[in-house]
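If you scroll down you'll find the structure; I have some questions about it.
Of the protein chains in this complex, one is absent; all others appear in place.
All chains are identified by letter, namely A, B and C, in their written order; residue positions are counted from 1 within each chain.
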Amino acid sequence: MKKTVVICLFLILNCIFSYSQRKMVHLPDLPGYVTLKCDFHLHTVFSDGEVWPTVRVDEALRDGLDAISITDHIEYTPKKDFIPVDLNAAWEITESYAKERNLILIHGTEITRKMPPGHFNALFIKDAALIERDSVWDSFESAIKQGAFIQWNHPGWKSQQPDGIPKIYDIHKRLLKNGWIHGIEFFNDNEYYPLVLEMCKQNNLAIMGNSDAHGTISEIYAKDTNRPMTLVFAKEKSHDSLKEALFAGRTLVYFRDILAGKEEYAKPFFYQCISVNKPYYQNEKSLFFEVTNKSDIPFYLINGIANAPAFITLAANSVTRVVVNKSVKLPLQYDVRNVLTGEKQVLKIELKY
Amino acid sequence: MKKTVVICLFLILNCIFSYSQRKMVHLPDLPGYVTLKCDFHLHTVFSDGEVWPTVRVDEALRDGLDAISITDHIEYTPKKDFIPVDLNAAWEITESYAKERNLILIHGTEITRKMPPGHFNALFIKDAALIERDSVWDSFESAIKQGAFIQWNHPGWKSQQPDGIPKIYDIHKRLLKNGWIHGIEFFNDNEYYPLVLEMCKQNNLAIMGNSDAHGTISEIYAKDTNRPMTLVFAKEKSHDSLKEALFAGRTLVYFRDILAGKEEYAKPFFYQCISVNKPYYQNEKSLFFEVTNKSDIPFYLINGIANAPAFITLAANSVTRVVVNKSVKLPLQYDVRNVLTGEKQVLKIELKY
Amino acid sequence: MKKTVVICLFLILNCIFSYSQRKMVHLPDLPGYVTLKCDFHLHTVFSDGEVWPTVRVDEALRDGLDAISITDHIEYTPKKDFIPVDLNAAWEITESYAKERNLILIHGTEITRKMPPGHFNALFIKDAALIERDSVWDSFESAIKQGAFIQWNHPGWKSQQPDGIPKIYDIHKRLLKNGWIHGIEFFNDNEYYPLVLEMCKQNNLAIMGNSDAHGTISEIYAKDTNRPMTLVFAKEKSHDSLKEALFAGRTLVYFRDILAGKEEYAKPFFYQCISVNKPYYQNEKSLFFEVTNKSDIPFYLINGIANAPAFITLAANSVTRVVVNKSVKLPLQYDVRNVLTGEKQVLKIELKY
Partner (left out) sequence: MKKTVVICLFLILNCIFSYSQRKMVHLPDLPGYVTLKCDFHLHTVFSDGEVWPTVRVDEALRDGLDAISITDHIEYTPKKDFIPVDLNAAWEITESYAKERNLILIHGTEITRKMPPGHFNALFIKDAALIERDSVWDSFESAIKQGAFIQWNHPGWKSQQPDGIPKIYDIHKRLLKNGWIHGIEFFNDNEYYPLVLEMCKQNNLAIMGNSDAHGTISEIYAKDTNRPMTLVFAKEKSHDSLKEALFAGRTLVYFRDILAGKEEYAKPFFYQCISVNKPYYQNEKSLFFEVTNKSDIPFYLINGIANAPAFITLAANSVTRVVVNKSVKLPLQYDVRNVLTGEKQVLKIELKY
């Protein structure tokens, strides 16, 4: 008989709250590498951010990150009437806090100039104060001397580049020639710049994706929306391996349901996310098989061949049923609409069991 | 500088909607067994439910189930003025629909009597019409002849057992003596009956947990709340293996953040969910290590020993940091507050790396 | 001092669950009229839907509707092997069920033909069985004799109109000439057809928006997304007033964050939703005032004049701060991007305090 259940009997236990947990982000490793989830662009009250540095560590754990860098501006410190300028303060405050929480913390800072050349993060530095120089060239040189990985930030940011399209100025050419730029942001905040994929491929740079958060992450990104992150394929989870991998350009970037990067990483990453099972059923006309996507990223397959579905959504953390005509020849070829490998190019993949 | 991002640039792609997907439920297998997620108690318009039978299949896929049984009432068919009574209709309508979707469908029905003996599901039957008999004893006999697994439904349902406490009447004793009851519901709808754990242990029965849904699942259970389900540890994902495992009593039940069942299954299941890593850090006083819980079930560890945390929440799909005094001796012992192994008993576990 | 709150102390009380409630939808009345929230296109197991008719009433209450019509197909009854065809069954089953719940139920049915003429709902009928005729013209005639309001359903549905653009065929012209079409769907399911606004304005018809639900509403529309609905401006909340208002064409349609309809209703409706307060603050350069939007619909104001914001989002159920240069002259003129009054036309409004 129909039961009119009226009162919920359970004491909800799950409100025990703590910052001791790191969320598991379901993103696979690549063969021979671990996938480190990273955000290399964050601000605090020590420049123009709105939070204390330890908040960036807490947020990173909650979001399942493996590494972050706090990169307060060198040349822009609007809170100095209340907080004395100390370019290494955020690093000092969080160094052991991060260690105790198994988060890799990268010492960083942001060189903050008008365009050109714009804004740059120097990562893996030793002393941000030394990078504060009148000449931007001197700032770069000081960072390089410290062994920095230098990332060009939001090259299409409209406040500096009104048409939104990244442009390589003379100074960028000279920096590139010197080997003083090692990566460029494709994702920054809520923006992305498709041309960056080509710029990175041509100059053999790492493709970067970061939040550039000033306020709190939970207010910038809606619940159930991840922040932009750089996926770094490192030999192991350690500070030095991360550094090696970045200089080697082994990255993809991920935000909302878009994955972007060089095909050499995007393709094996896709195949690590999914698996295709043998058919579980057939009838007179059709074969039925399942594709498992064990990652947090949905994949939108389009442009299917004849006798196969024209498009398939491989939802995140799901098993998708695929029905094909028995006459179809494997493999099935598809474009993955949300995996970008070039300015106007998406990943091409094949499904076979 | 602080950027006032104003317009969201992304076309949200993820609204492609389809019933082709089965959600991945993160619940591990046991060594030698696959964990089948099942709901063995569902109604449709063919008795007093509100949905067409195929809806039960669609819902099951969305919820990540491996097997269901539609168990319309034999003796209660309030829609008969509009829908002619046909006790096998739901089975006929969904049989191939389920096969095409890789869902194990169990032919079932509900024997629906006043207490005693109350309501019982006969599962793995061949013809529900034969079970419609004046005498409840004859109904049981007919089901047993068909090879049925018989489950006692919601034994503490207040409409039939006003104090909410399951009671074994004479007829139950006779049925048990005959071997005609094989399982009892611990979870039903939004209720649970702690005493069922003891009843099942004493009589060597399977512990069952089901939704008993009449309306649509998505309106009964809040978003992000799973329905009650029976976890069956089967030798493989197949109809026959499922049947063998049920008769062998290899089950746990799961609803919201409560897991319940016999210790012999609850303990290895817990250890399959979690893993303890070597310490990643130490300082003068403390050791820091991580416990990974890769399941969808949080575990609330309480009653910790001296020099270790008094309680630890191993959040679902998370890595939890544990800090202990260097003097502590492993293993750490805990009670798992939300894993019930008896009427007043919870699982005891040990953590060691 | 910082407190590490660890355990949530509250028993969550709010899980008492019931279908006794009607959600309050915050949509204002128009002067002289009450705004009735309606869905005039719904299916059940009596044609090709998946739910029992009372589910449509329960869903309507949960969604805050005032009126619905269940409009099962006349010519398409794929469940007839299990459910004998009875074109008035859904009406009979829900008539008193709706009355007890203060929901206006409109007796309706769907004439279901190939294009042309396509599908049409006959609303306010007395006997659907009489409308089952070989000739579609005869079906229309029978409906009209019963006093029906006839709605042309999803005129751009791609299964019948592959380019997605509604087209007026000869038979439509004859039906219109006879006065046998009284409204056209602009919203249907997840689609909308901009051209319908022009067709309705030219022919003096009511603009309609409905869900055309076959499955359950809660699975078709994401949580926090309303279903498509027709807002009818009736003299009072009653069956007859609703009918009078529909024939008079006093409607708007609403889905997600889009409102559409004739300017004569859209404009006063907008002004009923918002109010502009006197400035609460000024400094040397600027005046600060607030605009309250007490409706559930956000309004996206664009194309602002000089010295005022270029665009303003009046978020739903919110008070929005507006800062203008002191030199600006009121009123401020805006286009409301998400209030459509023609195929390529949006509502123009003015803000003044």
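One rule holds in what follows: contacts are C-beta pairs under 8 Å (C-beta built on N, C-alpha and C of every residue); 3 or more make two chains touch, one makes a residue touch a chain.
All values derive from a computational prediction rather than experimental measurement.
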Query: So which of A:V25, A:V55 or A:L175 would be touching the chain we can't see?
result: A:V55
- request: Taking the full complex into account, find the residue in A:S96, A:S159 or A:S218 that is in contact with the omitted chain.
  value: A:S218
Message: Tell me which stretches of chain A touch the chain missing from the display.
response: 45-46, 49-52, 54-55, 58, 62, 79, 82-84, 86, 89, 93, 215-216, 218-219, 223
- prompt: What residue numbers in chain C mark contact with the hidden partner chain?
  reply: 1-3, 5, 8-10, 12-14, 16, 18, 20-24, 26, 48, 73, 76, 99-102, 112, 157, 159, 189-192, 212, 214, 256-258, 280-281, 283, 288, 290, 292, 294, 298, 300, 311, 313, 315, 317-323, 337-338
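Just so it is clear, only the chains that are shown with their structure count from here on.
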Distance from the mean Cα position of chain C to that of chain A, given in whole angstrom: 41
Query: Taking each residue of chain A in turn, which ones touch at least two of the other chains?
result: 5, 8, 12, 16, 18
